[in-house]
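Just below is one structure, and these are the notes that go with it.
Note that one protein chain of the assembly has been removed; the remaining protein chains are unaltered in position.
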Amino acid sequence: MSAPATRARLPRIVRRLLPLATGVAVILVWYAVCLGMSSEQRFLLPAPHEVARALVDKGPALWGAALNTGEGALLGFAAAVALSFVMALLLSLSPLVRASLYPYLMILQMTPIIVMAPILILWVGPGLKSVTIITFLICFFPMVVNTTQGLISTDRNLVDFFRMCRASKRQEIFLLRVPAALPYFFTGLRIAGTLAPIGAIVGDFYAGNSAGGQGGLGFLTIIYSSQFQMAALFATAAVSCLLGFVFVAGVIALSWLSLHKWHDSFSQADL
Amino acid sequence: MTQADPPHIVELKDVDKRYGDGPLILDRVGFSAERGDFITLIGPSGCGKSTILKLISGLSPISAGRIVVDGVGPSGALEKLAFVFQEPTLLPWLTVSRNVELPLRLHGTGGAERSEVARKSLALVGLADRADYYPRQLSGGQKMRVSIARALSVSPRILLLDEPFGALDEMTRDHLNEELLGIRQQLAWTAFFVTHSVAEAVFLSNRILVMSANPGRVHTELRVDLPYPRTEDTRQSPAYQRLVAEGSKLLRSVERLKP
Partner (left out) sequence: MHPRGTLRRRVALVVAALAALLGGCSRPGPAPGASAAVGALPKVRFKTDWYPQAEHGGFYQAVARGFYRESGIDVDIVPGGPGVPVSQIVLSGQVDLAMGRSDDMIAWVSKGLPFVVVGVYMERDPQAILVHEESPVRTFADLNNRTVMGVAGSNWIDYIKLHYHIDFRLIPSNFGIAQFMADKDFIQQCFVTNEPYFVRKNGGHPRTLLMSDSGFNPYRVIYTTQRYLREHPAEVRAFVAASLRGWDDFMNGDPSPAKALISKANENMPGEFMDYSIKALRDYHIVAGRADLGERPGLMTRRRMQEQVDDLLQLKLIPELLPVDKFVRFDFMPPDLQSGAH
């Protein structure tokens, strides 16, 4: 048989299993590290099965906390999406508007959350409202920047074409600039989607509370840490990670729905 | 009471053009076009041929002189004009037929009528079966044909084409040239065409305006007396080849001119 034929691509099954194999390798290394530690240090790094057990034992608490954090993240994220779009439309109107508003947006972006959170809680009180606002603040700026960039980067030729068709300003914005800006919008959305769960957990750290199971993942972190429940802490980290994945997956799905038919970011080969 | 159609559908008289305080792009350009003319502007880079199209279309204002389009100024005639750009400038998020419908949609025409017009336009360029495709699924030549279909959807009286086939290979270009003339037989529009290719200019037009650069002026006019309809056979005829040679010579002489 000819040699080139046997050097074909790895069979599909191998490619599918590769990430799984890596995962198994990671877990084996984890166990190896645990075994190599002193009896004191063993308490600092729980073994994989201990984390798994904590996930089961603390399941209800983790699930409830994840829902709470998820709720805050979703609300803050949705608010950021909506308001950033309005702000981007405003900013896209003229360089003068951009020059006057951008500095204030920058100030908002640069002020660290650690400083803003306590002030916020003072005004708004703890709970879902504060968590939502903190998440909003974290997501807002990247979305504004990206969407604005998209709205002002419309192809000059297309703008000329619209002008030739005597399109009104409103038509130009909603039939040309906004659809053209969608890829940029989704870039911003992807960034915000990663930040939203983080923002909600940080917010929860400052503004969470235990009333009626309203605590989120940040709140649980404080409890498990102060009670030296390391396996539960790792389990909380795992759940937080999962929440992040869910958000990003959601955003990618939205982005696929809107763009896959016509945008190059979804190549024909994947259809 | 209807006014009699003016004899010249487009008229330029002593037109100057400069951008701001910049150098003179066009210097006392003047010519007129009769209804049904196919005029090609040809010349070295920087002679302002694309600029003239922009002036006629009203995308850019003149700095001096007079320009009359279909009896009114350019902005008044916008509804009777259609522009085909160098790039297809299709909206990537719309299907082919929605792209073709776009000018009518911007104008406010109803949905059913738009679809019908789009269908007809696409049939003219031979892309009726691609109506639901997206631009990224088309080849360069097909995209250009959609762009032309879109221009035709408004039933223009004047068609402006700025090097529309420049990015395509020679065979596609020749085919599209033939298609364009075929469509012209069915719909009577006056065309202004810009190209770098003398062969294309001779094949398509009845009048070629050879321009010189720095500043842009109309240097010579070459009349192309070849009969319409022109086909691929026309390219073999001695008359055609003679005209191409003459046109090339003119072009070279204009390029050698001192500014």
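We call the chains A and B, going by the order they appear; numbering starts again at 1 in every chain.
One rule holds in what follows: a contact is a pair of C-beta atoms (placed from the backbone, for glycine too) under 8 Å apart; a residue touches a chain by one contact, two chains touch by 3 or more.
Being a predicted model, the structure only gives us computed values, none of them experimental.
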For the chain not depicted, the shown chains it touches: A
Of A:Asn157, A:Ser225 or A:Ser265, the one touching the omitted chain in the full complex: A:Ser225
Touching residue (missing chain; options A:Leu67, A:Ile113, A:Ile152 or A:Ile173): A:Ile113
Chain not shown, touching residues in subunit A: 33, 37-41, 43-45, 110-114, 118, 121-122, 126, 138, 195, 198-199, 201-202, 205-211, 215, 218-219, 221-230, 233-234, 237
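By our rule, only the chains that are shown with their structure count from here on.
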Subunit A contact footprint on subunit B (complex, rising order): 57, 59, 78-79, 81, 83, 85, 87, 89, 91-94, 102-103, 105-107, 134-137
Touching residues (chain side subunit A, partner subunit B) in the complex: 155, 157-158, 160-167, 171, 175-176, 179-180, 182, 261-264, 268
